[in-house]
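Omission of a single protein chain aside, the complex is shown with its protein chains in their original locations.
Labels for the chains are A and B, by order of writing; each one numbers its residues from 1.
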Amino acid sequence: MGEIILDVVNQRTAFPTKRGMLQAVNGVNLTLERGRTLGVVGESGSGKSVLARSIMGLLPRAAQTGPGSSVHLNGRDLTALSERELRPIRGREVSTVFQDPMTALNPTLTVGAQLIEGLRHHLGMPKRAARARAIELLRSVGLPQPETRVDQFPHQLSGGMRQRVAIAIAISCEPDLLIADEPTTALDVTVQAEILDLLQRQVRERNMAMILITHDMGVVAVRCDDVAVMYAGRIVEQAPVRELFQRTRMPYTAALLSSIPRITDGPHRRLDAIGGRPPDLIHPPAGCAFAPRCKFASDPCQGVMPALEGDERHRFACHTPLQVEAVA
Amino acid sequence: MKDVMTEPFLSIEDLVVEYPLSRKAKVHAVSGLTVSVEQGKTLGLVGESGCGKSSAARAVMQLPPPTGGRVTLDGQELTGLKGKALQQARRRFQMIFQDPIASLNPRQTVREILSAPLEIAGEQESPEERDARIIAMLDKVGLNGEQAISRRPHEFSGGQCQRISIARALILRPDLLVCDEAVSALDVSVQAQTLNLLEDLKAEFGLTMLFISHDLAVVKHVSDTVAVMYLGMLCEMADATTIYRKPAHPYTRTLINAVPEPDPDAPRKALELVPGELPSPINPPSGCRFRTRCPMATDLCAAETPQPKELAPGHSVACHHPLI
Partner (left out) sequence: MADIAAHTKSAASQSEAATQDANAAAIAAFEKRNRMGPFMWLPIIWLCIVIALALFAPLLGLLPADEMDFMALKAAPGAADGHLLGTDHLGRDLFSRVIYGGRVSLTVGFAAPAIGVGLGLILGMAAGYYRGWIDDVVGIAIDTWLAIPGLVILLLFAVVFGGSLFMVCLSLGLLFIPTAARITRAATMKYAGREFVLAARAMGASDRRILVKEILPNVIWPLIAFVLIDIPIAIVVEGALSFLGLSVKAPTPSWGGIIAEGREHLESSPHIALIPTAVMFLTVLSFNLVGDTIRRRMSDVREGAI
C-alpha cells in the first residue's frame, strides 16, 4: 500500500429543502493513495459532485455535514478546520478542475495574472520567477505559444484551451490531490481525449492522486485505476477498473454498463434500459435504494440497507450480488 | 448507383446557412450540404460543436429558411414556401430539442402544451375529444396520460419532459422528425429509455428521422445512414456499419478514435489529429476545411475543395487522400 493521501470517513451531506432534508451524500468512505486515480461515476443525483465539494469544503452554507463525517487529507482532518485555515490547503494540497472552466477563471484577469497570484501567494515566489513558472506551466499543459497566451484573457481562448489553463492553475502549486469534477463534459470528443491525456500525464509525472468525477463509463474505463460507482448518495460498488468491468457484482453497475450505447454495437440494437426512476433522496427507501428498479431484488433488499462489503479489492453493497466465476 | 432508385423522402441539396455578423463578416455555418434520406429511415448527422449540424437541422425546419439550397420533403419543396402554405406544411415535419426543460413552457400545463399544435393546425374537436387524444399520445410516450395532463413541467424529471416534447412533436402525426441532440442532456439510463422509445415510435408512426448528435455511439445506434460534418461541410456519408468499420475520411477516423469505450481492455487508439485549434467558421480555411488539423494534408488540400466521391454504393467521401 502506498502513502494514503485522502481518507474520507462516513461522509454525509444533506441540504434542507421545502419537502425535508435531501440526503445528497449518505455515508461515503474512501481512501486514496498517492499516484492513483479514482473514478467516481454515477448519474445526476447520485451525489458524486456533492462528494467532491464536501472533500474540498466548498459546500453552500445551507448544507449540513453529518456529525460522524471526517475528511483527512495528509492526516489532517479538514472538517475541523475553519475557512481561514482551509485557504492555504486549497490549491497547495488539494485543488479542483471544474466542468465549466469559465466559472473557475476570473474573466477580468489575464491567464498569467491568475497563475502568478497562486504561485506568489502559496509558494512565495518572486514576481519574475512566478511569471517564468507560469509560462512553463502553460507549456506543460499544451497551450501553444505560452509566451503570448500568458497575457491573454480567458475569453480570448477556446473552451479546450480554457480547460488547459484551469488545469495549469490547479497543478501550479503541486497539490497532492487533484479533484476533477466532470472536467470534459462540456468539451467535444476530440478535445476531451486531449484533456484526459493531459490530466493523466500530469498525475503520473507529479505523482499526485486524482479523483475523476464523471457520468461517462467510457472515460472511467480508460483513465482510472479504481472506480467507485455511486447511487443515491452511496458508493454501491468499488474495485480496480478491470475488476469492476469484468467481474461486476452490483446489479446497478451491470445495468448501467449495459444501457450504454457502444460504438461497437450493430445499428438499431435495443438498449437494455434501466426501468423506473431514480430514488427520491428526501424520502429514500428503507432498504437498497436501487431495489425498486432491480431485476434481482428480493425481500431483504426492500427492508435492509446493504452495507458496502467484500474484500480489500472489490467491495459492493448488495444482498443479491451477481455471480462471477471463481478466480483461476 | 442503380437507375431504379427510390425517390428520397427528404432531400437536402446544396444547403447553405450563413449568419451575417457585420457588413463584411459572416458565419459560414453550413456551406453546401447535400444529403438525402429514404422514407422510414434515419439519417444521423454527427460532428463536433461548430460543424453546422444544428444549423442544418434548423434550416430543414425552415427556422429560419436557409440562405441557399433546396429542402424537399416527399416531393414538396419546403424552401420557398411562405405564410399559410408553410404553416400548412409544418404539420408534416416536427422537431425535438436538446434541453428537455427549456423545451416546455414552464407556465403551461401539459394539456396546454399538447393542445398548441392541435389549435395551430386548426383541428376541429370538442375539449373532451382533444383531452382523449392528448392522453392517448401521452400514454404512447410512456407517461400516465390521465395524471400527466394537468401537471406542469417542473413536476417531471428531465427524461419525462423529453417524453412530453416527443408527444408534442408527434401528436399531429408528422412524417419527418428532426432530433437535435435529443438525448444528449439525459442520464445514461434515461437516455437508453428515450432511444428505445424513439425507435418504437419511429416504427409505429412510420417516421423518417434526421438525428443530430455529437455522440457517435448514439448516432450509430439509431441511424441507417451516417453523415459526418466538419466546419460546415460534409466529410463522409455511408451506412452506419461501414462508416464505423471503414472510415475513409481522416476526420471520421479521428472522431471514432476519440470515443472513450466503456471497456478497459479496448485498444487505445491515437487521435491522428494535428494539435491546434478548430478554425473559425467566420474565416474558414481554403480548400478542405479539415486540412489545418489533418495529418495527411498536402498542398492540393489547400488549393482545391474536395468534392464528394463515391467509393462504393452509398459510401461517399470528400477527401483528396481518402484512407481507403
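The definition used in the following text is that a residue touches a chain if its C-beta (ideal position, glycine included) is under 8 Å from a C-beta of that chain, and two chains touch if they have at least 3 such contacts.
Since this is a predicted model, take the numbers as computed values, not measurements.
Student: Of the residues B:11, B:165, B:213 or B:316, which one touches the chain left out of the display?
Tutor: Looking across B:11, B:165, B:213 or B:316, the contact with the absent chain belongs to B:165.
Student: Using the definition of touch stated at the top, determine which of A:12, A:48, A:249 or A:319 touches the missing chain.
Tutor: A:12
Student: From the list B:94, B:160, B:252 or B:316, pick the residue that touches the absent chain.
Tutor: Residue touching the chain left out of view: B:94.
Student: Of A:3, A:85, A:205 or A:309, which sits in contact with the chain we cannot see?
Tutor: Missing-chain contact among the listed residues: A:309.
Student: Even though one chain is hidden, which residues of subunit B still touch it in the full complex?
Tutor: 61, 63, 86-88, 90-91, 94-95, 97-99, 102-108, 116-117, 120-121, 153-154, 165, 168-169, 172
One rule holds for everything that comes next: only the chains that are shown with their structure count from here on.
Student: Express in whole angstrom the distance between the two chain centres, defined as the mean CA positions of subunit A and subunit B.
Tutor: 32
Student: In the complex formed with subunit A, which residues of subunit B make contact?
Tutor: Those in contact with subunit A are residues 48-49, 157-158, 187-193, 195-196, 199, 214-218, 220-224, 240-241, 244, 254-266, 268, 271, 273, 275-278.
Student: Which subunit A residues qualify as touching subunit B in the complex?
Tutor: For subunit A paired with subunit B, touching residues are 43-44, 142, 144, 158, 160-161, 188-194, 196, 215-223, 241-242, 245-246, 255-257, 259-275, 277-278.
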